[in-house]
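Take a look at the following structure, please.
The complex is shown incomplete by one protein chain, all other protein chains being positioned as in the whole.
The block that comes next holds chain A.
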Amino acid sequence: MAVSGFEGFEKRLELRFSTTNNNPMGLRLIDFESLDQVLNEVQCTVVSAVANHSFDAYVLSESSLFVYPTKIIIKTCGTTQLLKSIRPFIHLARTLSLTLRACRYSRGSFIFPKAQPFPYTSFKDEVVIVEESLPNSLRYRKASVMTPSNNNNNHSRAWHVFTASADVAPDEPLVVVEVCMTELDRVNVRSFFRRKGDGKNSDSAGKEMTRLSGIDMINANAFICDFAFDPCGYSMNGVDGDRYSTIHVTPEDGFSYASFECGLSLYDDGHGDISEVLTRAIDVFRPDCVSVATTYGGEDYDHEVTKRVERVLAKKLGLKCRSRLVDEFPGSGTVVFQSFTPRRKYYSPEGGEQ
């Protein structure tokens, strides 16, 4: 591991609103100048964007922003001040007669925790800041640090979740899958470095990376809005009907990181089932360390799905599940957190391989 470098691990914020008016566009009516101002507070900007009938998708200098009629998802990496966006978003929504009814803040464990500014130096401090920004109407609150209890310190990254909700019953129809990958395969990761003198701009270089890496095959139906950073790094938002997906890559050796996130339905309705989607996404990077956090918002949690994901990843990618944790969040549903490392390469504390 490098001593210092770019922090790939993202902070993720999801805000869900209910409408007291009948405008089907909801939050999408927030004018772009106002959105830009909020992003300024967070210390990031829009580098590429696309919209369809269901939602707006923005690729940011540090990750992504999705705006649905009653939901905002914002995910930022590096040393951004994500939590500063909560109050402005709530205010902007209120001007459109939209009331906040649920909030979820989640993140993995930073590769360089000491490089983070306050309050991101401790999850307890982050939770205090989030709570201060939320209205009292969000009565049902829970903070949890899901820590794998295996022996391997190098690979036991915890998953942090804070949820707050006005109702006990979860209502999000889609399942959200958040995949964090480190120690990416050095050959696979070469696609995400820009070739010197390629004569391309960021967008056509991004398109090339999407194609070369095989990211375009994860969901062949999706329209991909991609962006290549200089001298390396890659981001994309996928748009497929009302389904979003997003990938961010920090390819540098010593702190390589890639994330994959998508919202999907458990029922294979032509979009590919969760195990297949995960396999294709993880296969692009062939990481030595993967964690998968799945949030079953409104669906009745089915343990069979969790076991199937483990079976498929083991069979197709040789990834062994080292730990599995399950927790319930009022208003947000069940969260399952799984950690995987390749079967042939499990480092024991003594340094030997198993």
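We take it that a residue touches a chain if its C-beta (ideal position, glycine included) is under 8 Å from a C-beta of that chain, and two chains touch if they have at least 3 such contacts; residues count from 1.
Convention: contacts and distances are computed from a predicted model.
K.L.:
For the chain that's not shown, choose its UniProt protein name out of "adenine phosphoribosyltransferase", "Thioredoxin domain-containing protein", "Chromatin accessibility complex protein 1" or "Small ribosomal subunit protein mS29".
P.N.:
"Thioredoxin domain-containing protein"
K.L.:
Which is it among A:7, A:56, A:178 or A:288 that touches the chain not included here?
P.N.:
A:56
K.L.:
I'm checking contacts with the chain that's been left out. Which of A:225, A:249, A:264 or A:335 qualifies?
P.N.:
A:225
K.L.:
Among A:29, A:158 or A:266, which one touches the chain that has been omitted from the display?
P.N.:
A:29
K.L.:
In the full complex, which bits of chain A touch the chain not displayed? Write them out.
P.N.:
Against the left-out chain, chain A lists 25, 28-32, 35-36, 46, 48-53, 56-58, 67, 201-204, 223, 225, 239.
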